[in-house]
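Have a look at this one.
Take a look at chain A:
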Amino acid sequence: MSDPILATHSLSRSFGALKATDNVSIDLRAGEIHAIIGPNGAGKSTLIQQISGVLAPDQGRIELLGEDITRLSTVTRARAGLGRTFQISALAMEDTVFENAMLGALGARGNPWSFWRAAKRDTALSETALAALEQVGLAEARDMRTADLSHGQRRQLEVAVALTLAPRAFLMDEPMAGLGASGSKQMTGFLDGLRAEAPILLVEHDMDAVFALADRISVLVYGQIIATGTVDDIRKDAAVRAAYLGEDL
Partner candidate 1 sequence: MSFLLIAEQVLNGLQFGVMLFLMAAGLTLIFGVMGLINLAHGSLYMVGAFAAAAVAGATGSFLLALIAALAAAALAGAIVEMVVIRRLYAAPHLDQVLATFALILIFSEGTRFVFGSFPLFLDIPDALSGPVTLPGGIEYPLYRLSLIGAGLAVAAGLWFLTARTRIGIQIRAGENDREMIAALGVDISKLYTLVFALGAGLAGLAGALVGAIQSVQVGMGEPVLILAFVVIVIGGIGSIKGAFIGALLVGLTDTLGGVFLPELFKLFMAPDTATQTGSALASMAIYILMSLVLIWRPSGLFGVRL
Partner candidate 2 sequence: MIAERPLAVLVLTALLAVPLWALAVDEPFTITLATRAAILALAAVGLNIALGMGGLVSLGHAVFFGIGGYAMGILAYHAQTYTPLEIFGLSIEGTKSMPVIWLVATLVSALAAWGIGLLSLRTSGVYFIMITLAFGQMFYYFAISWSAYGGEDGLSIYVRNGFPGVNTLVPIQFFALCFALLCAALFLNARLQAAPFGLALNAARQVPARVETVGLNPVRLKLVAFVVSGAITGLAGALFADLNRFVSPTMFSWQLSGELIVLIVIGGVGRLMGPVIGACLFVTLEHWLGGITEFWHVFLGVILLLIVLFARGGLVGLLTGKEGPHV
């Protein structure tokens, strides 16, 4: 077994008496999609926020490529190779699709301090941006204002921006959220191919997508991981059935 790309060790975070994340240890290995599922309020958002660096854990460690990133800011984590997508699209709505992708390309370059030459004329930037848009199938819509995109297109753009960074690991917060059946199927197909580029830690509510995509699934209930395993393991797991279906153990 190779070293994990991304791992949490005994991550804990409480809000008052509520243990939102309780001793969570998960890992993400090269080439895999590792899905985190769990009922509402199980602590998925808190977990994502800690991994991406928005929220500091009370205890525990986060490692990316073997380096401890627990104390790093969101900005440095992104530079270290963590590509995050948001549950609710966080895009510059007044800007065009292309400009949003350009922002990602600029982030990948790590140097926004260029004050004179027009960004459009910077071929290296445009190529990175355009390649990512093509990969998600948004190249046609490049000059549209992001506010005018359909919900599904915004989800695609959200992923495209992460792609421009060529991250070492993806952290995706419900990429299927709000997508219809066909949109969800399309996104599933896309993510399926993406795992070869970088492994994906996928937090998702859409169970069809999760069962179709995940190499491994971890189930989070009341802040604790109650099971980790393959799709079949999870389907059969008694604790999971109890948590989801209310069956007796």
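A word on the picks: all candidates are chains of the complex that A comes from, given by their letters.
Operating definition for what follows: contacts are C-beta pairs under 8 Å (C-beta built on N, C-alpha and C of every residue); 3 or more make two chains touch, one makes a residue touch a chain; residues count from 1.
Note that the structure is a prediction, hence the values are computed from the model and not measured.
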item	value
From 1 or 2, the one in contact with chain A within this complex	2
Candidate 2 contact footprint on chain A (complex, rising order)	52, 54, 73-76, 78-79, 84, 86, 90-95, 99-100, 102-104, 106-108, 110, 112-120, 122, 125, 161-162, 164-165
